[in-house]
Structure formats: C-alpha cells, structure tokens
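Showing just some of the chains, left in place.
When the chains are written out, they are named A and B in that same order, and each has its own residue count from 1.
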Amino acid sequence: MNDVIAEIRKDYIYALAKRSERADGRAFDEFRPIQIEAGLIDKAEGSARVKIGDSQVLVGVKLQPGEPFADAPETGVIITNVELVPLASPSFEPGPPNENAIELARVVDRGVRESGAIDLSQLTLPDGKVWLIFIDVHVLDHDGNLIDAAALGALAALLNAKTPSERYGYGPDAALPIKEYPIAVTAVDLDGEKMLDPSLDEETIASSRITVISGLHGTLAGMQKSGTGTLSIEEIVRVVKLASSKAMQIRDDFFGGFTNG
Amino acid sequence: MEFIKNGKRIDDRLPNELRPVKFDVGVLKRADGSCYVEHGGNKVIAAVYGPRAVHPRHLQEANRAIIRYRYNMASFSVEERKRPGPDRRSIEISKVSREAIDPMIIKEFYPRSTIDIFVEILQADAGTRSAGINAASVALADAGVPMRGLISSCAVGKVDDTVVLDLVKEEDNYGQADMPIAMDVRTGEVTLLQMDGHLTLEEFEQALELGKTGCASIAEMQREALIQKYRGEENE
C-alpha cells in the first residue's frame, strides 16, 4: 500500500490502542457493519456485493463447461481472480495484478478450495467436461480489510450461483453443491494489540496482519500472515481462537439458514 | 428478427424513448467524486481522482492538467466471461470517451497535475460507453472539478429501417446501424460521434436530432442527481 498517513495520525492510533480504543470507537474484536447483497449482476451466474464499513467489493461467479485438469478428470475447476481497479483507491494503479492482488486472490481461492466449500466431484458433465467456476472479485472501494470482504463475497456469490445448464443443453439449472462455509477473519497487530477487521488506517500502520479462515464447527481451513512484523506462537494461538469464534458469529448472522440444512 | 411491432420495440419502448435511467452521486468513499448509473441493463460506476500529481513525471504538462480516462469491463459484466485487463475495444473507447469529456474540463487551473477518470462496467447491455461518459461527467462535478458544462451521451440506431433511440443489446447486435453521440446540450457542441452500419443522409440527420433529444433528457437527469446530492448534503 502506498498510502501515506501522517505521522500524527499514526501516533494517535497507537496512543488509542494503548488505551484499548480504536479511532472509530469499535472494540478490538468488533467488525464494522457488514452488508451482503446477492444477485445484483444478472449476466453472472452468481454475484454478491459486500460492504464492510466503507470497503466495498463486488464478486461475480461465472460458470462455463471446460476441460478438467489432466490429473483430476472428475473434478470441477475453480479460478479466482482479484482486480484492484484504480477506481477503488488512490494507491491502486492500472495494470496486471501486483503481488497484493495476487496474494488476496490466492488466499480467497485457497479458502474456498481447501475448505472443501464446493463439492467439486459433483461438477462433472456428461460429455467429459466439467464446470469451470470463475470467481472474479472486483474491488470498488478500499477502506481496509479487503480480504474478509472478498472471502465473504466469494461465498455469498457461490451460494447465489446457478449452473447455466440449460444454456449449454445439460438439463435444468441447479445451485452449486456447497458443503462448507469458510469465513475469513483478519486481525492486525498494533504494538502487541490485536484488532479484528482493520480499517485502512489501522491496516496501513500495522506491522503484520493475519487472516484466519475457518469453517463450520470452527475447523481451521486457511491462514495467511503477511507484513514484516513478527508474532509469537502464543499470540498466534490467541488470534486464531478469536478469529474462529468471530467467524462462527458472522456465519450465523448471514448464512444461518443455509448452515442449518 | 422483427424489431418493431405495433410501433413498439422489443422491450416495449417507443422508437424515441430512453430506457429507465438512474443516477446515484457520491457512492464511493475513497474517490474524490463518484457516480453510479443504471441505464436499462447497464450498471456502471465512475470515479474521479484529482487533480493530483502525475506519475511518471514526463507526462506532466507545464500549463494545464492532463486528463486520463480508463474504461474497463468487469469479467462478469458480459455473457461470456471477459478476460480481465484492457483489450483493443476498451482502449479505443477510453480514447474517444476521454476526448468527449476533455473539452469541458478547465485544465488550465491545474498545471502539472492529472485528473483521472475510471469507469467500471459492472453489467453491460449496449450503450456502455455512453453510460460511462454520463457517469464520469457527474463524478467530475461531484469531485468539484471546474467544468464548462456537463457532457451527456446516448446512442441512436436503426432497426427495421426506423431510427430509434438508445439501443438494447439485441438491437445493437442485429440492427442496421449504431451511432453513439455525446454533447454539451446547452451549447449544442458535439464531443463524441461514432457510427457504423448503414444510414442514408436523411436518416443520419434524423438520428442526430433524435440523439440531441436523448442527450437533453440525460442532461436533465444528471443535473437533477447533482441537485439531489447537494440538497442532501445541506440537510445533513
């Protein structure tokens, strides 16, 4: 991130953190308001817009029949891409995805893939093809914690998606076989204090960040530390527990109906 | 394909009728100005950043701001997933859109700086460049960039030998002509004009006039949206 935040703002946030406060008045383990709106894009097979505070991402899911990988002929394929378009932040530049966009896409991708969110074995087609699932994350407004917003948007858009089976002559359209509900929760470290759902300011000045992706029953499905700060094993365990329980709460709030099934 | 039946088009509009259009001003926090537009099936968002410093520096102009314009389609905005990043079509559209907006901006106020306009097509249904220009024009005003006027844009076309306003996808794909136009409706200055298909000279003149009325309606909505925004701000 190239954002330059005045030294004074940084000192202010650190001083607040020492007093267990955050600039926007939240508790350390509190998220900004989350909004999820599914189905905005008719041209996509599934879509969802997620806002976390002023951060905003739009995720579209496209499905098309295609060739499976040679070493997994009976398995659908997930392709995840994140576009940090310059519309979303003064620090984003046009051009191919940079390392931040690539890391973001790959963490979201692994969260979906490795958690087993989609039963890919059910995505074969009668002619030997499989469904290719394109998850495209279009970031619209970057005010911090894009990763949790993107992961949430990916899950909501997948839940919203229907296979375009009729268009390709494969029988009736169907929902995707969703088996797991991975939720990403990110914390930053500010002088030893861990804060969930960092705002842009917090994220910019924090020396390290850790994202924890967990599923139903609190199983850990993914993790990514980034930044040049260091963490002790004890700190990591504490954050992971906090993130996993926060994820359960978010899952209940937004996907309670689904996960009861 | 029959495009006009009992005087009505495939989506039930009259030949000279625009699709429903909605402007939403100031929808993004980080951008200096922004505008979301729904125009029929099109969903478009524009953001403006600037005036701000130019990088790389050799692009700077000593006595005026430069204008940059990037038209970009989201991968999921069209039926077949589009590969991300600029293609030849979007590079051409970015160029003509920039040239459509540029003459309205008072660039002399901001030497050595840039005003960056970013247009994202979230859903496409014919007429995206016009919707993008309309959104960009409002986003510039929202950003407080000093302008000589607003630019308003729409497409005119020909289907079933009839000149019609504001084509939808099917009319665009299978019709006889498509002609996007952009203008400052107060002065009548045309800043964008493209055409392809088949038009006689008479049809062309008719199309220009129809385009003018379309732009005028758009301009009305743009002004209304900006007024709403500032009214809203005053009431806050």
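Please note the rule applied: contacts are C-beta pairs under 8 Å (C-beta built on N, C-alpha and C of every residue); 3 or more make two chains touch, one makes a residue touch a chain.
If you're wondering where the values come from, they're calculated on a predicted model, not measured in any experiment.
A.B. asks: What copy number does each protein chain type have in the complete complex contained in this file?
C.D. replies: Across the full complex in this file, the copy numbers are A x3, B x3.
One rule holds in what follows: only the chains that are shown with their structure count from here on.
A.B. asks: In their shared complex, at which residues does subunit A touch subunit B?
C.D. replies: 40-44, 47, 54, 56, 58, 60-62, 64, 81, 83, 85-90, 94, 96, 134, 136, 138, 140-143
A.B. asks: In their shared complex, at which residues does subunit B touch subunit A?
C.D. replies: The contact residues of subunit B facing subunit A are 28-31, 41, 43, 45-47, 49, 52, 70, 72, 74-81, 84-86, 116, 118-120, 122-124.
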